[in-house]
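This report concerns only the one structure given below.
In this view, the complex is presented without one of its protein chains, the others remaining in place.
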Amino acid sequence: MKLYLYGIIDSSNQIKETIYGLEGAGVYNIPFCDIGAVVSEIGQPIQEATEGAVLEHQAVVEKLMADFTVLPVRFQTVIDGRDNLLSMMQSYYKDLKDNLERLHNKFEFGIKVIWPAGKVKENIVKAIKSNEQKMSESDASASKRFMKKKFDKYRMDKEFEAKADKFIKVMDIFFSKFTAEKRIEKLKTENLLLDAVYLVEKDKVSNFREAFEHIKSARPDFKYLFSGPWPAYNFVVLSKKSGLLREPEQADLFDKVTQSQTLVGAKII
Amino acid sequence: MITSGIVETDAAEEFIEEIEKSQDVLPKKIDANPKTVEKGLAKLVLTLIELIRKLLEKQAMRRVEAGSLSDEQIENVGETLMKLENKMEELKEIFGLKDEELNLNLGPLGDLM
Partner (left out) sequence: MNNVMVKSKDVTLLEILDRVLDKGVVISGDMVISVADVDLIYLGLKVLLSSVETIEKLRGSPFVGPMQEAR
């Protein structure tokens, strides 16, 4: 029996509400100790992600979020039979339980901010130009001109990033009291200043929203996207990962790569 | 169908544009086809060279900023970096590779550069 998995919940009871999932199948909870795996039976595992299937999946997870703490499972996870599901629950039990406890009564919110990168850079150039005397370009050799060009770009990039950091720091100050955890990505593109997700406790949500309104009014020239509440998609941390390397090798390589990323100024997580 | 997972924004089009821009547009597979295998390897080697070249450039900029390079040193370093950059442009052209292709996606670590 193929079981399509939607999420792990902090309950071993049956789901009271009648929920239908993919292929119109009934959604039910398979308990393991004090937690459960929410599934529906599926005939044919889907090869591609269609819009309809994704929305059906998300609708199920959302309904669960109303009554339980949910660890949402990635789309299209199909387990081969009840026995396999239970043994999976057994091997992941501690991880799942830890996550359920940590994420209990907390929701995820997403915030994205767009800023006018072009204008920001223009202002930086103006500020730099006003500070320096003109170098007589005609005298300089090709190498020197090359270096000057590179250096101008270097300074521009550095200042650009510094401005981004400044705004993000301000956001942090507004949010820190109300957010339990966060994951932020700075300057994903030039214009996408911030792509962030925040984990917020249920009773701090209105404070969080208020803080967001303050931030918006501080910089009305930026554009904002607010999404949520979601179940904690971005905050589930599993220690068992599928990977090509063993744990100590993985950690070592991780360090080496993040070091070289810092040196070239690439984004690090 | 979606009740509580709401998305609020005053600039949907712009966010769509930026989100799509930020998505991985690089082919994730490295072709094992013999015809393209040399291109795959060239890509890999050039990616590594680019990594080192960028590291060197960044180092040079830091030293210019700190004022720890003499005039002559700036001249020499400039010449070398310029030659290196030109050589890389040549190689990219020979193998028909674009800048965006010279990168490696390292999964959860993000992109190499």
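Order as written gives the chain letters A and B; numbering starts at 1 within each chain.
The definition used in the following text is that a residue touches a chain if its C-beta (ideal position, glycine included) is under 8 Å from a C-beta of that chain, and two chains touch if they have at least 3 such contacts.
For clarity, every value in this text was computed on a predicted model and none was experimentally measured.
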Which one, A:G21, A:G36 or A:P72, makes contact with the chain that was left out? A:P72
On chain B, what residues meet the omitted chain? 2, 5-7, 9, 12, 15-16, 19, 23, 28-30, 38, 41-42, 44-45, 48-49, 87, 91, 94-95, 104-107, 112
Residues belonging to chain A that touch the chain removed from view: 2, 5, 7-8, 45-51, 54-55, 57-58, 61, 71-81, 84-85, 87-88, 92, 96, 110, 225, 227, 230, 233-234, 236, 238, 241-244, 253
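To be clear about the criterion, only the chains that are shown with their structure count from here on.
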Averaging only over C-alpha atoms, locate the centres of chain A and chain B and give their separation in whole Å. 23
Sort out for me which residues of chain A touch chain B in the complex. 55-56, 58-59, 62, 65-66, 112, 114, 141-144, 146-147, 150-151, 154-155, 188-189, 191-192, 195, 223-230, 254, 257-258, 260-261, 263-269
Name, in rising order, each residue of chain B that touches chain A in their complex. 1-11, 14-15, 18-19, 21-22, 51, 54-55, 57-61, 64-65, 74-79, 81-82, 106, 108-113
